[in-house]
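The complex appears here minus one protein chain, its other protein chains still in place.
Each chain gets a letter, A, B and C, in the order it is written, and its residues are counted from 1.
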Amino acid sequence: MGIDIIIMQAFSGLSLFTILLLMALGLAIVFGLMGVINMAHGELMALGAYVTYLVALFFERNLPSLMGIYIFFAIFCAFAATFVFGYVLERSFIRFFYNRPLDTLLATWGLSLVLQQFYRSTFGAQEVSVPLASWLSGAWEPVAGIQLPLNRMFIIGLTMVVGLCVYLMLFKSRWGLRVRAVTQNRPMSAAVGINTDRVDALTFAVGSGLAGIAGSVFTMLGSTNPGTGQLYIVDSFIVVVFGGVSSLLGTALSAFAIAESQTAIEYFATGTVAKVTILLFVIVMLYFRPQGLFAPKVRGA
Amino acid sequence: MKDLRTASEISTYILLAVLLLVILPLGLDAYRLNIVSKYLALAFVAIGIVLTWGYGGILSLGQGIFFGIGGYLMAMFLKLEASAPELPDFMVWSSVEALPAWWVPYHSFAFTIVSILILPAVLSFIFSYAIFRKRVSGVYFAIVTLSLALTLATILTGAQGQTGGFNGITDFNTLMGIDIISDESKFVLYVIQVLMLFAVGALVSLMIRSRFGKVLIAIRDREDRVRFSGYDTAMFKAFAFMVAAVLSSIGGALYTLQVGLIAPSVVGVMSSVEMVIYAAVGGRLSVPGAIVGSLLVGFARSYLSEYFPESWLFFLGGLFIVVVMVIPNGLSDLVDRLLARIAALWPAARKAERSMAQ
Amino acid sequence: MIRITRRHLMQSTAAGAAAVMMPSVLRAQPKGVDGNSVRLGILHSLTGTFAIAEASMVDAEKLAIDEINAAGGVMGHKIVPYIEDGASEAPVFAEKAKVLLRRDNVAAIIGCYSSALRKAVLPAVNQAKGLLYYPTYYEGQEIDKRCLYTSQEVTQSVIAAVTWMAKEKGKKFFLIGSNYIYPVTCNKIAKPTIAKLGGTVVGEEYVPLGHTEFSSIINKIKAANPDCIYSTVVGGSNVAFFKQLRAAGLDGSKITLLSTVVSENEIEGIGRDNAVGYYACMGYFQSIDSPINKKFVKAIKDKYGANRVVGDPMQCGYNSVYLWKNAVEKAKSFAPDDVLKASAGLEIEAPEGTVRFDKENHHVWKKVRVGRALEDGQFEIVHETADLVQPDPFPKL
Partner (left out) sequence: MLQVNALNVFYGESHTIRDVSLTVGAHEAVAVMGRNGMGKTTLFKAIIGMLPVRSGEIVLDGVALHNQPSYRRVAAGLAFVPQGRMVFPLLTVKENILTGTENNPQREVPAYIYDYFPVLGEMEKRKGGNLSGGQQQMLAIARALVAEPKVLVLDEPTEGIQPSIIKELARTLVALRRDRGISILVSEQVLSFALEVADRFLVIDRGRIVDEKRRDDAGIEDIREFLKV
């Protein structure tokens, strides 16, 4: 195994890390912070992907000269669409379930079926494909023999930006302060004057919007079909739970750990072995640390 | 109120018995009856879910695991019988030269039956007792079991030479030399299955009414309080979970017999979650409700997908949402409330009558 | 997509009600025939994973039925399609097959996609003494007495594909497939064939079904540095595989990749840009230059829109209806046993050219072609077998 392969493998791990992180960020907010188990989270990603597809179609037909940068509009639209959808969803549906986590799980599972069928009826059962801008296709070759795919580099960069934005919003903004307060003690937050209803709706919407961004970005790597969301949902949950609910840093570390081990195992064994090993490892870890690997030290009051 | 629930449960059993043993066999074609028996196999799982979720507050999204264990073990026996003395066909294609060691005991029917009952019991008890000892909460338990279901499905799909992979195990026609494809034997199986279902249902109903059931309910409502009173709550929960696992396994074995195949998709995440909805529709607090729920969802699935092949998922998804939002305790609760209202009217009505007479 | 007409709905409801009321003995008329119409079952996935492929197969099968009806039907009987959704799940396929055979009493079923689905359906078909046309390429290893296989079985495509690659592109092979029976069998046949041709296999990998993360596999391919990649990756994974392969710099100009599972239909999902320059080996390509194919493609586009493309499984579904019709007319009977008997050696002119049932093994003799994907999503045919290739479902390796 040459040094070139080692470098490319390390890069693969890094890339998978950003993908898992992007996937899990929205869920970390919705599930980790709000405690809402949204089984339709994957379908929100699919929504982002379909919006990206529509934006691509629009540019292809009306603004072919701007095809090179459509992806930025697409990511924004995907975020906006899922944000709004998430907001409406929270107000009309999720908020009735705050004290019944297990029921939320079932109801949102039903929602995911409805959404899948909606996509199927609207976009057809076939895969839809989104064109990749020419500056994002191909690979960067710093030295001969090492090719680093440009679209993956783009995703790594974007994830960093998104991660930073989420960090700033949560820890440096008023909204973030409210969210963290509500997370820790909902009734007390209301009793200090925080409009918890609005915080809930906005938080859920932001989490959904992040799913939309993830879905939009994944069109560069994979396929979009009505069932796409199902591929992501369990992985996302595993990343969040493994990292320790209510810790974004934990989510990031857990995504990193899972990604690196998965790519390494995949290289030396097979994809199936990698997947099973990771799943079993996570389950065993959760047995020893049910609060997650990186749960915060200060326990709730 | 409690007597009323018992009364309504007993009358549901009687109605179900009439439906399953008289009306359906007379009214349905043999192939339709076979489809009913598919739902009834799932009803075993639903009864287990009533016990764990409804009364124990433990939601498992991995009942497919135990359903799969039962189903696969039964399929292994049937497949060995079908292909003896050769290797099962999928092993031949996957270049497996000799029968894997863990397959060998499944030449024996007795061993198969025993392991269908014992294996899930042992696995589920060890697993859940360990988890419950850690005081893992409901949501975590749901997600851990969901991941386990995914893991099992991945292993089954991946280990093709040993499990038949994605296609699963199919293509067997006899059980101990008896043809199981013919309508007659399917009918006999059906009757056996219905009787087993009633036996199991009665058993679980009794469990719920026993001291065990009372402690379980107390644990569901205030676990710490029960723990402080000196009970090993983890033991109670694990026991309930074990009973549910064995029921699922029995259901899986019957499913394999009735449907004639078992595959990872029957074991995985999707079907595991769907099993919960059977219990939810019927009422998570009612054992006969679980049977009714399985039948209703099954029928809805079959008929809607026949007449609305493109939009029936809307109905299925909508059903999840409506049940959870509008009738969280399911149909049986709706019926109970209705009965309670009628019962409340009854003495009042009689009193009114009497006063009129005076 | 398919729209169930109101009429069909009422018909099948009525039939269902009748079937429920009537003991089966009373319904002993010729199978599937009522008056001057005949019922044909179509059993594919309209929902779930396989809907991607199967929904368009239903379209092609319905086109064939319309054409036959417009031309006067089968022996004067109009074909009434009975369409059921198997939802990509084997148990549902088994259930729906029973509904079609026993409630609707169809004369034959055309359907199924993956082998799991077919294997779930066959016991029901055998029990009801029905007939199944199976229009998808598959791994062979089966000759069911009540099943007719109208697409290529694995030896027909794999041997042609590998031989062509070894002769034209190089002898170092990397085999990659999804982890299930079809790819495993393909590679089992590919390996001795490659050895016979003097080639070597430098890697063999299987990814879980639905896998979308290929970077480690691509690194393995790079490390092995093969001349040719033979791919049997299926479904949505293909999209990810092709996209990531290209992004990693291994596009069609740098490496030869040939798949036996990618047809024009899949290309639409993979994205034309991503597939350019890669090869596929199939019995049928939309670009086949023959009058009968042009007519077929035009009919599809007229009926379903100018953007529709036609792939191998669609065409095989379409052929299946004609193969059934011709067999019925040859047998002068709708009875499945007669149709089966008449099918041995039956030959038709299909869009892909001559297709002929083997005298014994229920599979078809057909030409096999290698095509190179172009920018418009079509394949340029670069190789075509000289003669019809013999089906050999149980090859001796």
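The rule is short, and it goes like this: contacts are C-beta pairs under 8 Å (C-beta built on N, C-alpha and C of every residue); 3 or more make two chains touch, one makes a residue touch a chain.
Note that the structure is predicted; figures quoted are calculated from it, not measured.
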Discussion item. According to the contact rule at the top, which chains on display are touched by the left-out chain?
Written reply: A
Discussion item. Of the residues A:Val143, A:Val161, A:Val192 or A:Val284, I need the one that contacts the missing chain.
Written reply: A:Val192
Practice prompt. Would you indicate which residue among A:His41, A:Arg152, A:Arg178 or A:Lys275 is in contact with the undisplayed chain?
Written response: A:Arg178
Response to the item:
The missing chain sits against chain A at residues 174, 177-178, 180-181, 184-185, 187-197, 296, 298-301
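Here is the rule we go by: only the chains that are shown with their structure count from here on.
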Worksheet item: Distance from the CA centroid of chain A to that of chain B, rounded to the nearest Å?
Response: 33
Fill in: Between chain C and chain B, distance of the C-alpha-averaged centres to the nearest whole Å
36
Worksheet item: When you check chain C against every other chain, which residues touch at least two of them?
Response: 1, 46-47, 179, 208
Response to the item:
Multi-partner residues in chain A (2 or more other chains touched) are 117, 120-121, 270, 272, 275
Worksheet entry | Residue ranges of chain A touching chain B (in the complex, touch as defined) | 35, 37, 39, 93, 96-97, 100-103, 105-107, 109-118, 120-121, 230, 234, 237-238, 241, 270, 272-273, 275-276, 279-280, 282-283, 286-287, 290
Response to the item:
Per the touch rule above, chain B residues touching chain C in the complex are 27-32, 34-35, 38, 89-90, 93-95, 154, 157-158, 160, 165-168, 170-171, 173, 181-182, 259-261, 263, 265-266, 302, 305-310, 312-313
Worksheet item: For the complex, which residues does chain C have touching chain B?
Response: 1-2, 4, 9, 12-13, 16, 19-20, 24, 46-47, 83-85, 87, 89-92, 94-96, 98-99, 101-103, 114-116, 119-120, 122-124, 126-127, 139, 141, 179-181, 184-185, 188, 208-209
